[in-house]
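All protein chains but one are shown at their positions in the complex.
Should a chain be cited, it is by its letter among A and B, assigned in written order, with residues numbered from 1 in that chain.
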Amino acid sequence: VKRARRVGSPSGIVTLTTDFGSADGYLGAVKGVILARFRKAELVDLAHDLAPGDIRAGSEVLARAAPLFPPRSVHLAVVDPGVGTARRGLALLHGGQLFVGPDNGLFTGVLEQPGAPLVWALENWGLWREEVSPVFHGRDVFGPVAAHLASGGDPREVGPAVEPGSLVRLATPAPVPEGDALRGEVVHVDRFGNLITNLTAPQGLGAATVELAERRLPLSRTYGDGAPGALVAVVGSSGRIEIAANGGSAAAVLGARAGLVVLLRAPRESA
Amino acid sequence: VKRARRVGSPSGIVTLTTDFGSADGYLGAVKGVILARFRKAELVDLAHDLAPGDIRAGSEVLARAAPLFPPRSVHLAVVDPGVGTARRGLALLHGGQLFVGPDNGLFTGVLEQPGAPLVWALENWGLWREEVSPVFHGRDVFGPVAAHLASGGDPREVGPAVEPGSLVRLATPAPVPEGDALRGEVVHVDRFGNLITNLTAPQGLGAATVELAERRLPLSRTYGDGAPGALVAVVGSSGRIEIAANGGSAAAVLGARAGLVVLLRAPRESA
Partner (left out) sequence: VKRARRVGSPSGIVTLTTDFGSADGYLGAVKGVILARFRKAELVDLAHDLAPGDIRAGSEVLARAAPLFPPRSVHLAVVDPGVGTARRGLALLHGGQLFVGPDNGLFTGVLEQPGAPLVWALENWGLWREEVSPVFHGRDVFGPVAAHLASGGDPREVGPAVEPGSLVRLATPAPVPEGDALRGEVVHVDRFGNLITNLTAPQGLGAATVELAERRLPLSRTYGDGAPGALVAVVGSSGRIEIAANGGSAAAVLGARAGLVVLLRAPRESA
């Protein structure tokens, strides 16, 4: 009864975010374990094929997509280069969503969102598979715990509560003022070759310009606002400024990758 | 009541066909939005990782796979280089299946199939997400509309009916007669390196031959009819002639790609 008031009914959904590829069978093993423990789980592939060990990409994907799911969905995240070492396993309740995965920074993006997280360390091995491989906690620890939570199990049963402030967080490069501009950088290149920056567009920035690689671009509304192949700067779907090439790849056009400096210059107010 | 007669009970299935990769999280965002609006949706990944902006490939995949699904499945298709521009968003009912996506030619293959399509333009923003990003209609417009339809919502609520003849269609290269042969071309190379042509095999073509790249191949029954590594021409699973290498990649053997000329020569009738 107390539990129900605290965590609410689970949605039954378990999403998976991993750096597993589709061909290796690791993903299939995790899915089998979850379904064997909670037959009614609805498995949703959220993101896979993340670059091996790319915790930052996992953090970004979770922060962007998880809040869109029905309340009390369970988001299992396995980008875990430190598997089997002293790094903790965690369950989190934040923003009405549940998360399970390693304490290595993977939840940095989620924790930047408003709200007061509840966090537990995975220590109750009674919930795990009987034999735990030190190299596959996705199958032997996180999967079973995700099944427990998705089936309505109390998160407080997974282990002791821990202080949210004790969690590992990735250092996020923040934009810095430079003259009348903000100096940011490209933090991610997506499959389309779009360059996602760490610059958030404030309201009313219609006349702002974006500078990178000795080019100056007005802020456009959408990719197709440029000539075919031309570079455009737009406010991306997560609210951050990105640079794209209309019908092409900005990354290819510019030979650009993460780290490239990008300046956001607000319009000069008329005197 | 009228609606039920018109569209029938939905299957609850929502398939996804996109040029998103699995790692970027765009796909996960679309899935979250659909499930948040229709918890009982059964999501099916139909095809992803299409080449960025490859509308033709999307059209082919939809035409081949969608008709095989239970009636009144919803097929959400997002290959949308013109997102946020004046191009329309559409919902279609055709062949007993529902489709949602941009009006850019993505439904060309579906519309070539027999039947009388009903089409609506997506204009009822009351069904969309509250804030619509000009660069992510998959999440903010098409996903919500797909959830509406999959849950049994009336397609006439998505916006005004439009004339099917007004839809954008891709020009499909048609085979042309050349002497006693048909001159076609390779229109798609699949993952196996099979060369899919635009030549449809009529009945009784057992003795026909296929010519390409200065080679002449009899029409075989299946890939394994050739010697290991040898090229074979077969009637592919969609009824069109394709060239394969037994246990290898015809594309690699021939250095071939879309556009390569292929001749289909019927057998000379005996005098």
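One rule holds in what follows: a contact is a pair of C-beta atoms (placed from the backbone, for glycine too) under 8 Å apart; a residue touches a chain by one contact, two chains touch by 3 or more.
All values reported here derive from a predicted model rather than from experimental measurement.
Undergrad: Touching the hidden chain in the complete assembly: which of A:Gly12, A:Gly82 or A:Pro218 does that?
TA: Once the missing chain is taken into account, the touching residue is A:Gly82.
Undergrad: Which residue numbers on subunit B touch the omitted chain?
TA: Against the left-out chain, subunit B lists 11, 13, 15, 17, 22, 44-51, 57, 60-61, 64-70, 73, 190-193, 221-225, 234-237, 246-247, 249.
Undergrad: Write the list of subunit A residues that the hidden chain touches.
TA: 19-29, 31-33, 35-36, 39, 43, 45, 52-53, 81-85, 133-136, 139-140
Keep in mind that, in the parts below, only the chains that are shown with their structure count from here on.
Undergrad: Go ahead and align subunit A to its copy subunit B using Cα positions, then give the rotation in degrees, nearest 5.
TA: For the C-alpha superposition of subunit A onto subunit B, the angle is 120 degrees.
Undergrad: When the C-alpha atoms of subunit A and subunit B are each averaged to a single point, how far apart are the two points in Å?
TA: Here subunit A and subunit B have centroids separated by 31 Å.
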